[in-house]
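My structure is below; once you've seen it, I'll send some questions.
Shown here: the complex without one of its protein chains, the others still in place.
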């Protein structure tokens, strides 16, 4: 939550100094490699736009009273507005104003990344109160060659195969969307770096939405086959249950793991199908890329009243919910990491567990959980069923199965399929 | 409805002048190619039977009072009766009578195509009133060498691949079964001929039930691979919701299209599995033929009280329902025709729609239908998903998707898979 609070005041966009300052603060939590991609660079069908920076902006009446002031909220400026400095009549001004009649006290968040426009976002109540004939408006901003900024943190694993975690950094003062995602990614990354070396390499990417993942994908095109699992994360601080949006493939291993984790935690958690709108999962799921990347959020994009408005503020996000979100991300990553394929080394009938001290000595009428886990593992581990497959079929917790598999591995009753294959 | 009314009085059977007169009247609506297949011709396991024509038929008491008269209703004669001219006692006569005790005022419709029998169908009330010791009976009919008659109307398409529409013409004065099917086929055919040239060639066949489709199939055996979709239609004027009976394959494209059309029109419409009885779909679905031909009706065969009786008359069928049936047939044909496979030409991430003027300029919190259709098409069009696949997955109306696909085709963001393959 302290990270969310530190990042809240900064005016971010898809490029600019606000993003750089954000990444600098995040780098206090975990080491980041920052990449700057010059304006004009080609990325598939897209071109990196000019960089946008805004210094000040206001609407004044002719007596110089400020009606709308960027210093009060960076949402007031239509994001990526071109500069303006002019006096105009009310109806002309009104064509450049955005408000939400249903929530007259909230400032909406609107953008104009790829069109040369300017505008102001303001509470509908303020807009309705504009009664003068003429107003003065000023947006002191640049759209000029610069660069697009993204950052990566790599947690090295035993294998070069990677799990990708992507979160978007382009939204200004909106807490749930997406300071929550940035904070959860930072906290998970810090825990991964201080923990045991994972099997998979884990790559966390902090970049702007849409153009950020497009630029990242175009610059890493040759290495995409390394990515075996992926999660786009965001919107992880509000009070909704968790939502897993399936990857385009729908039944990728990451989908099954996420559904397993969410399903065991609460029946309120939701699984939804892939759709080509939302966050960066839509780029990872484009037909030419088609990586197994799903999305973890609490509310969905557009799924809560405060979405894309000034009401998505520090009150909407709590420390507890952020911490729980970190747990869920970690659990998904850990199960992906531990979800191996084993092969029973004594596959003809059951091995004699008692002889190996793995079994209770007096036959009775009930079977303990650990023995049940052993029997299921020995029965199902033919190289075609993963630990998760066994966990789901046997309805035994993944952790118990993983621990029991380690015992059977020690007893040489199981072998790791991948190890066995390379022997 | 005027066509139904014109055809109602005619005595039809699987062969004979009634069928010829029927096809002559239909040819006032759309051009027909009439084929005559001589009696004795072999058709797979069957032989075309002798032609049947009946001139007059009656039962009289010995005073010459007519009890049953063919001129009142052609249903009175057991269809395909051999001639008879005789006086007999009541109990002998009764062995040749057919009636429906549950509906004592209705004349049943019965046939004896392949057995040398004669008989009369009559209201049960009349049968019960026969009290004399002896009666005179006369059926002035021929079963003699002639031919079996069927007719075709071909709507030429861009491709030689065909959609087949078959409707049975063999029933005498029964309106729903199947003057309704004849009328709907004729109206649909007329509309197809006056409309834009379709992609597929569409072939409408008007032939007798069972022996007609068997004869047609045996004479067209070398060309059957042209048929990519097919519908047997009939029973389309009564007040039941629509019923789609799946092709033998069960998941053919025509099944999916028909289920889509019926499902979106009304929840009352029904989808039923294939079964080897009913109308000509049973021949198209025999194991050696196995064409993707399903069946569209309202009530099923045997599925309404008036079925195969004199109560299946002009009161059972209405203009409105016939018109709605034409709409449904046309909609199925049109979706089959438009259901193409496209390939996204910018498959790496999303293309920049804004740059091409295809996207609204200011980012907000809701997504318009047309943009949603674009995103779904760009995401799913990898050559493996048809427009219908996308419509079902995205829950967007097929028409909107088809129109949007045309826009994306113009913008060169989509290409037609079949065109692309031949380039």
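Residue numbering begins at 1 within each chain, and the chains themselves are lettered A and B in the order written.
Here, a residue touches a chain if its C-beta (ideal position, glycine included) is under 8 Å from a C-beta of that chain, and two chains touch if they have at least 3 such contacts.
Keep in mind the model is a prediction, meaning the values are calculated, not measured.
J.: Could you tell me which of B:27, B:41 or B:117 touches the chain that is not displayed?
T.: Selected residue, touching the omitted chain: B:117.
J.: Which one, B:64, B:101, B:287 or B:357, makes contact with the chain that was left out?
T.: B:287
J.: Decide which residue listed in B:8, B:44 or B:341 touches the omitted chain of the complex.
T.: Counting the whole complex, the residue in contact with the absent chain is B:44.
J.: Residues on subunit B that touch the omitted chain in the whole complex?
T.: 43-46, 78, 98, 110-115, 117, 119, 210, 213-214, 217-218, 221, 248, 273, 275-277, 282-283, 285-289, 302, 307-308
J.: Could you please point out the subunit A residues that touch the chain left off the display?
T.: Touch with the absent chain occurs at residues 344, 346-352, 354-355, 361-367, 372, 375-376, 378-382, 393-394.
Simple rule for what comes next: only the chains that are shown with their structure count from here on.
J.: How many angstrom lie between the centres of subunit A and subunit B, each centre taken as the mean Cα position?
T.: 54
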